[in-house]
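Here the complex is missing one protein chain, while the rest keep their positions.
In order of appearance the chains are A and B, and numbering begins at 1 in each one.
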Amino acid sequence: MAGYDLSGSVKEVEIVDCDVHPYERSVDQLREYAPKGWEKELFPSGREISPAFLYYDPPDYVHARSMRYDAVTPSGDRPGSDPDFATEQLLDGAGIDIAMLQPIPVLERLPEADHARRVTTNNWLADVWLDKHNAHGRWRGAISVSMRDPVAGAREIERWAGHPYMCQVLMCPQSRVSFGDPWFDPIYEAASRHELPVATHVMGLGPFEFTPLNPVGNQTHWHDFLPSWSLLYVSHLMSLVFDGTFEKFPNLRVVFTEGAFSWVLPTMWRMDAYWRARRSDVPWVKRSPSEYVKEHVRFTTQPLEEPPVSSDYKEYLGWMDVGSLLMFSSDYPHWSYDAPHWASRFFPRSALNAIMRDTAIELYRLPRTVLELTSRDSGRSMV
Amino acid sequence: MKRRGTAVNDDVPLRRDSHDHLVCSVDDLPPGSMMLAPIGQFGVGVYNVDGEYYAITNYCPHQGGPLCRGRVQGTSHAASVGAGESSYVSEGRILRCPWHQWEFDIAMGCTITQPTRHIRTYPVRVEHGNIIVTK
Partner (left out) sequence: MVDASVQPSFRSDAELRDYLAPEFRSRAFPSVEKVWYQAPGGDYHPDLWGEDGVRPGADADVTARFLFETIGADSAILNPLTRGNLPDYILNSAICAATNRWLAERWLEGDAGTTFYGTIRVNPEDVGGAVAEIERWADHPRMVQIGVPLQSREPFGKPQFLPIWEAAATHGLPVAVHVTGGAGIEYPPTPSGHPRTYPHYAAFMPLNYFYHLSTMLVEGTFDKLEDLKFVFADGGADLLTPLIWRMDTFWRSFRDQTPWMTRYPSESLREHVRFCTNRLEGPVEESMVSPWMRQLNKGALLMFASHYPHWSLASPADLPAGLDGDDREGILWRNASDLYGLSERSS
């Protein structure tokens, strides 16, 4: 690995980053990995133009493109598209020992195309990030499956199960169908059989058809749009509980990524109260909702909330069982990145190791040591 | 908060104490440009905003991002109460942190939202055509 000597010692894993976004360097790079017959359809060239859905824009979008401005690669390519630069900036620079990669494949109009796009992404991730640029063994991947075709998704899980670095399944939550719907059963069946958690991540900028459909109409700006991602997860969580998914799949573990987590506390109270009041409506729900959540669901930490009085936040975190529920995440290379050493200051000391590494190590069956990254350069350049 | 300005001390004999850092000559830092000097742990960015020099630490008070890697631009100003008309103001005076895009007024040394968060700033002076930052 250029710039690093890996022949030295191992080090103890101190920080697992549960939400890092790899991007392809170019359409040409990704096209090579498309399933046979799909190259032209997924990656039109020639006179077709592939525009992006741009109607909710993060700050300074034209220049930053949703990314940390300083994460542009040395060759001037898109942030997150160079595994070696990410090694330098995130693993070495920010002190991350293992990073759980969550690609964000584009949402396609047709289900079969959506599936083919995810097959492409899995092929690319496995080759570029998990093989060619993983001599340090620090990258872990996710098997992307289409929310539009769970049966095909289950086949994709079978294809990758057993891969040494594929540690979870990844699905988009903007499905118009709640996660507890039997529609998703093929994915849960395959994932839980292979003991792979199912993670979900909001796919952000996408077609209106797959933007979370707000029950009372859509917001005006990204600023009011962003908190609503939490409500999308609230509804999915209520569905997983009240539709009995965890009874059907007792091994299933679910990870809600980048949707915040402080909403989980009042949501558990709310679900418990409605369950106690309406048990006969859902006889298949045999335990209290909060018990299911504590056993089956995990949440990544980014973005932490920053209320005007920061002591309020620390007090609030003290009310939650953060040591069981949370896993640290940075969201590198996005603009809403949480630096690990900043984030860790908010967590109760007694739960710090659990949040920064132990819960993720247990969930994903990660090693407790990794190869030390010893820089070949004597000096350290300024980040 | 008073806007900070640059002291120009051409009449004072050349002096250097241990806290003075010679950044560059004034020719190297025309209006609208920035020089990142290797001062301190994170570096110090020296900005020329309309002929005045300002030195700020390359460390965002939010999460420690490399502030001086951010873009300098203007910003929007509301002309109405509530959503409606706005205008573009402060061209060249606003620095956006490259991470979370917080907007800092370079001359004032703080965020432009309320309550303000401050950037660590340092005195800048010009002596015999050289830009000197004191840290």
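Rule of thumb we're sticking to: a contact is a pair of C-beta atoms (placed from the backbone, for glycine too) under 8 Å apart; a residue touches a chain by one contact, two chains touch by 3 or more.
It should be emphasised that the depicted structure is a prediction, and the values quoted were computed from it without experimental measurement.
Enquirer: Considering the whole complex, which of A:Val72, A:Met238, A:Ala343 or A:Leu373 touches the chain not shown?
Expert: Of these options, the touching residue for the absent chain is A:Met238.
Enquirer: Determine and list the chain B residues touching the chain excluded from the picture.
Expert: Looking at chain B, the ones touching the missing chain are residues 75-78, 80-84, 86, 100-103, 111-114.
Enquirer: What residues on chain A make contact with the chain left out of this view?
Expert: Its contact residues with the unshown chain are 57-60, 173, 175-181, 212-224, 226-228, 230-232, 234-236, 238-239, 242-243, 260, 262-263, 265-267, 269-275, 277-278, 280-282, 303-308, 312-313, 315-316, 319, 335-336.
Convention: only the chains that are shown with their structure count from here on.
Enquirer: Using Cα averages as centroids, what's the distance between chain A and chain B in whole Å?
Expert: 37
Enquirer: Show which residues of chain A lie in contact with chain B when the two form their complex.
Expert: Chain A residues touching chain B: 58-60, 63-64, 68-70, 220, 308, 335-339, 341-342, 382-383.
Enquirer: Which of the residues in chain B end up touching chain A in this complex?
Expert: Going by the criterion above, the answer is residues 36, 38, 42-43, 58, 63-66, 69-71, 83, 96, 98-101, 115.
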